[in-house]
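Removed: one protein chain of the complex. Kept in place: all other protein chains.
A and B label the chains in the order they appear, each numbered from 1.
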Amino acid sequence: MTDPLALDPVLPERERSRLPFNQERSHDERYRAFEEHVLAGGKVEAGDWMPDEYRTSVLRFVEMHANSELMGVLPERDWILRAPTLRRKLALTAKIQDEVGHAQLLYRVAEDLGKPREAMIDDLLAGRTKFHNVFHYPTRTWADIGVIAWLVDAAAIVAQQALRDSSYAPYARTMKKICWEESVHIMHGRDVVVTLAAGTPAQRAMVQEALDRWWPPLMQMHGPRSDRAKDRDLYWRIKAKTSEELRQEFLGIYVPRVRELGLTLPDPELRLDPDTHQWRYAEPDWAELRSVVTGHGPASEARIGFRVAQREETRWVRETILGPVMAA
Amino acid sequence: MTVQAGRRAGIEPGALDSALQAPLGELLLALADDDFVLGFADSEWTGIAPHLEEDVAMSSLAQDELGHASAYYGLLAGLTAGDADRIAYDRPAEAFRHCRLVDHGRGDWARTMTRRWLYDTANAVRLEALAGSTDRLLADLVVKVRREETYHLLHGEAWLERLASHAGEPRRRLLEALELVGPDAPSVLAPLPDEAALVAAGIQPIPSVELIERWSARIGPVLAGLGLALPPAAPAALDPATARSGHGPAFLALYTEFSLVRGLDRAATW
Partner (left out) sequence: MLPGRAAGAPEPGDAPVGGPGLEPFEVFRQEREGEPMRHGGSVVAPDPTLALHYARELYSRRGESLRLWVIRRADIVELDDQDLLNPPLDRSFKKPGGYVMRDKLAQARERTGQAKRVASTGRRPKPPAAAGEAEQG
């Protein structure tokens, strides 16, 4: 049967099966029809016929996103017990819960593309698939929790907002739900940062130090500038914006918001070019990014090791009460 | 019998006999600290539960407990002209009044679920009685808390049944957990040192002896239906002098963790 995510599809069912790539034709004809549909802004549902290249690209993209949500839990999780007030404790727990929830939503989208959840987690823990660079770094102070929830989430939401238009409709729908939930995280993070910035000299120093440490990974987070013409994910409209477009958008909104707090960013070249209306910045360390996302970041090994150990601890529950995932 | 809220002449806010302030404060602290400490233990599962879906569920339970703790601390703050966060965070470890049942560390999934089920069933009996408290603010709050506890009872029972009915590791771990935390389970309902004053004023409408009987009568058949039995109560779990003091290493470790950031500067705003 078609994926029930298609029960609320972009086009009514009867029109979907009229789409030429869903009809019995030669592969080449189907491919051309699919390409024409997607390039014209058409949406793809899980039950549709799709070229292998498209299925593989969407799966890789969604799987990395899901992995990042799952691993993104760990840096903040270390601070769940340390949150300094009742409200902060509640907000942080709820934020991390959302990330687990987002991992669930995204792994469901990926599972319906044909890869079982356990296989995805096997690949993640064996280093065969990646997760975002920022989650390979350790958290050192409470201010890190503010900076992550505000700026890491903001950088992520800039990318996710652009994905609400993804050609892969189940992913696009999931992004709408995720963006709605993440908007709260940014408020929580900004509130932590603003409170510290308005606090004692020690608190202010703490948040400045965290910002200095997180800024380079934040500048790397969207990835190096890429050639729009060569990017297959852009071609298939799986994503809509280049890494540089996302970074510019992020800088445009958040640099002024950081600076208005009297905090500084550790990049002397960072400024808005009045002629081009583009942000200039010192070239991020792309070698560091490559090294970090391939599992050589300062906390990569500890994070993977922790997850492997925790997964082992609860294996008995999955193997007895929950049982294996059955195909539907 | 259920005590009907509103039938008794309620103690309106601000009209509390000054002799009752300290006993009511102890009751609120016991309610708050139980949920605070249990909420902390449960929140440790966030991000590492056996199943992503279950992870989200467990985190909601933890947040509910912390929310309830927060509300009880708020009532206590109103009573003592204090501040909820200061009460929660700025006491020495030995001033905490959570019961022995929640003093065992998080443990594995079986211990977590066993403790949850024992706590939720006992807490339900306690709250059912407190919904008829003469203290209006407490009774009003308890009515709301009970609505949120419905889900806890359903979730806990679902897991107890599943652990019990899967022979092998799940049932073995459940039995181990029951043996470890079961003797401390009645500590949730153990009498507070000033219980007599609370009962006389109707703030705690039902004495703890009767609450424990009700609870035993309710959980006995459920456990028996699963081929289980609650181990005999530990004497320390029923003694007002020990049921809520003399905390073990698991709590002291937790205390160190949750004081870490706030302890940097207790006068600062966080």
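We adopt the following convention: a contact is a pair of C-beta atoms (placed from the backbone, for glycine too) under 8 Å apart; a residue touches a chain by one contact, two chains touch by 3 or more.
On a predicted model such as this, the values are computed, not experimentally measured, just so you know.
S.K.: With the missing chain put back, one of B:A93, B:L154, B:A196 or B:A241 would touch it. Which one?
M.R.: With B:A93, B:L154, B:A196 or B:A241 as choices, the missing chain is touched by B:L154.
S.K.: Sort through A:K43, A:K89, A:R108 or A:H132 and give me the one touching the missing partner chain.
M.R.: For the chain that is not drawn, the touching residue is A:R108.
S.K.: Can you name the residues of chain A that touch the chain not displayed here?
M.R.: Against the left-out chain, chain A lists 1-2, 4-5, 7-8, 13-14, 17-18, 97, 101, 104-105, 108, 111, 117, 174, 177, 181, 321-326, 328.
S.K.: Going by the touch rule given at the top, which residues of chain B touch the chain that is not shown?
M.R.: 51, 53-54, 56-57, 60, 151, 154-155, 158, 161-162, 164-167, 222, 225-227
Note that in this section only the chains that are shown with their structure count from here on.
S.K.: For chain A and chain B, what's the span in angstrom between their mean Cα positions?
M.R.: Using C-alpha averages as centres, the distance is 38 Å.
S.K.: Touching chain A in the complex: which residues of chain B?
M.R.: My answer: residues 40, 43-44, 46-53, 55-56, 59-60, 62-63, 66-67, 69-70, 73, 84-85, 88-89, 108-109, 162-163, 166, 168-170, 173, 254, 257-258, 260-262, 264-265, 268-270.
S.K.: In their shared complex, at which residues does chain A touch chain B?
M.R.: Residues 70, 73-74, 77, 79-90, 93-94, 96-97, 99-101, 103-104, 107, 117, 142, 195, 198-200, 202-203, 307, 310, 313-314, 316-318, 320-322.
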